[in-house]
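Missing here is one protein chain; the remaining ones are kept as they sit in the complex.
As written, the chains take the letters A, B and C, and residue 1 is the first residue of each chain.
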């Protein structure tokens, strides 16, 4: 069986909460319907931008279920099902598979960071891939895990028939090149995990991205790629540079609370954060307003 | 209501697993009974050395329950109930309280590290303390959380009537002094979280410790303090230095798998690790054997 | 007076030493003459790859003098004259100016890292620029200084009439974009400081590079840019990817000793390192041999 190819932009969907901290499923569905009308290629449920570490199992499964039920069948539904233990990850991945998720995105286990060397990583991803009912993708996000996967481990894992690809969130083009040159299986999907490197990533041959910014500016994120694919590199680059400060604001600068506020401003329902994540303050909101205006998004 | 004072040594108990990855509750109980006969002051269930990130809720609660049922009523039973979200932490803490845990040890939430600044930490620990049925202790373990609590936050939290103390695992005496001098509530318990600083910590006035080494060498860890308390500082220091390389081996050098093997060698049941944590290899075992021999423990 | 524009590739020239540790000026001149015949745009004397921290003042000045005397007048001669103190930096910069260096590249002072914040950096570069007889470039190389200049500081300094540009050695395309978008003076030259990002840097509008790899493969480094400028992006990208592992070997993997050995293999005179830098060993040489063969350079 050959691996399917992933192309285009997928948002790691935010999870709107009510003021009391409950998931606001209606707001989530509202967003889904809006995103579904854009040219996004698919959706990631329970990613880093979904406040996933704060969601319990039932909530995650309900969000996956709603997503699968709501979006066009042509759209790819990915579920973030990585947990610290191998057995819990397999269990949750297969629950997600049963609900219709097409593939699972798995964060590197990281609590015992010193013990999660190459051998432990190889074992973990192989064990899950061997036992998962859907293909898996590696999720390399050093900012959160404090672990950076090595090119040799990726190359080794890329040949596993049930390992579909990797999302690398470093935003480091040189690192993506290193992965590309490590001897990857030709069918392995290397995705860039941040809008901060989107146009440069396209230049070096990357075809898909899962990026926070696609929550609030889905069409613009898609356009960077369409323009590039049509040979209009100058326009693609210009659009990417215009979006760049917005991406900074909703990731490095203000994180998920900033992203949720930008979603509010751009017609989506950001909702509250869940504690201990603090909601964004008045002054920060003003800065985001200005950044969006400067980027001609509002 | 005044805060009770914690004195002595508590092991953050290992969780033995069977080869198939299930918790080996019999082995756990075996260890408990052995530890119970020593002069340990109490026990921490579901700490970092318990492979807690790999345990599900039911397993954690069962381990708490067994501990409360098995040990002398004079011994202090602490439960590690920190989770990423405030609501989940409160929920689990109160479940543990209901089972008889005397206090809860709460890891700083850390996935969104950039967002867990002073304000978020203050809010989190205050929210949990306000809603917990038992007192809580802060668990500052930068090695795992990549966050280091500031003296001003600790000082602020120390006056909360339901915040009993803090375990600091830095092993950094100068940092402990900084906490002591930050204006702590006089009833606040400052515990050292590693045997690597045990005798020096006693010197500066620390009275209690939760430390990995107490799993395999409980009596020796207690003796460092007894000797010190009896004014036999030279002997206390010498014993501490003798244990030091053993502690290195079962923490920094080989981690939990090394600790479990040392437990095996010293009459306890270490059991298997749970995946993705790898069991210790043959060569590493040999090194630990030698270190224990050199320390005259076997 | 408007700033001149820098375009093309400049090697941060290695300094060959004799076995006894003396500078081998003849070998240096041999290399210079060879490089001078290529399409390199200019030369950096006393950069990081020149073992500059090991050179005394007289040696640096002699190397600058030889370079100015030896190369075509159309080639740009830069001198690395940054020292920890402002006064020493001004002194050495003006000595270099007197010898004919066209501009100076200045490392951020870094010993007292905590004290070298934005204000100290602004003051330092402004003080030197105010007093230097030639234009200066900022040298941002976090790997060696453990300090990363902020976009706002660069933007501020870019408007100084005597600050010509900056070499950023991060190899991080997203960071280069951040600098580009920070409000730089339009005449300010932003150079990329490593071959690991050369083709992607061209894509985002960078025009020049100072890179270690240009010591051993000058023409190939130039070709990446020529192909790109001719609209042959696919060929430029392919050449860049072919060179990528070589660059890794002569920078991150084996450092200056590796670069010197690659120079030896490719017709230049690498010479010995100066102590405490160790010469490369036999096994490392074999790895470099293989990497160069695989890249079809030998």
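General remarks:
By our rule, a contact is a pair of C-beta atoms (placed from the backbone, for glycine too) under 8 Å apart; a residue touches a chain by one contact, two chains touch by 3 or more.
Here the structure is a predicted model, which is why all the values come from computation and not from measurement.
The hidden chain, counted over the whole complex, makes contact with B, C.
When the missing chain is restored to the complex, the residue among B:135, B:171, B:193 or B:258 that touches it is B:171.
Interface note for the absent chain: among C:109, C:193, C:218 or C:270, the touching residue is C:109. Per the touch definition above, the residue from C:88, C:133 or C:185 contacting the chain not shown is C:88.
Listed for subunit B, the residues touching the missing chain in the whole complex are 171-174, 177-178, 180-181, 194, 196-197, 199-200, 203-205, 233, 237, 241, 244-245, 248. For subunit C, the residues in touch with the chain missing from this view are 21, 48, 53-54, 56, 84-88, 109, 111-116, 119-121, 123-124, 127, 143-144, 146, 252, 255-257, 274-278.
In this text, only the chains that are shown with their structure count from here on.
Annotation of subunit A and subunit B: not jointly contacted by any chain, touch as defined at the top. Greatest Cα centroid separation from subunit B: this falls to C. As a whole-number value, the distance joining the C-alpha centres of subunit A and subunit C reads 37 Å. Subunit B and subunit C have centres, each the mean of its CA atoms, that are 50 Å apart.
For subunit A, no residue reaches two or more other chains under the stated contact definition.
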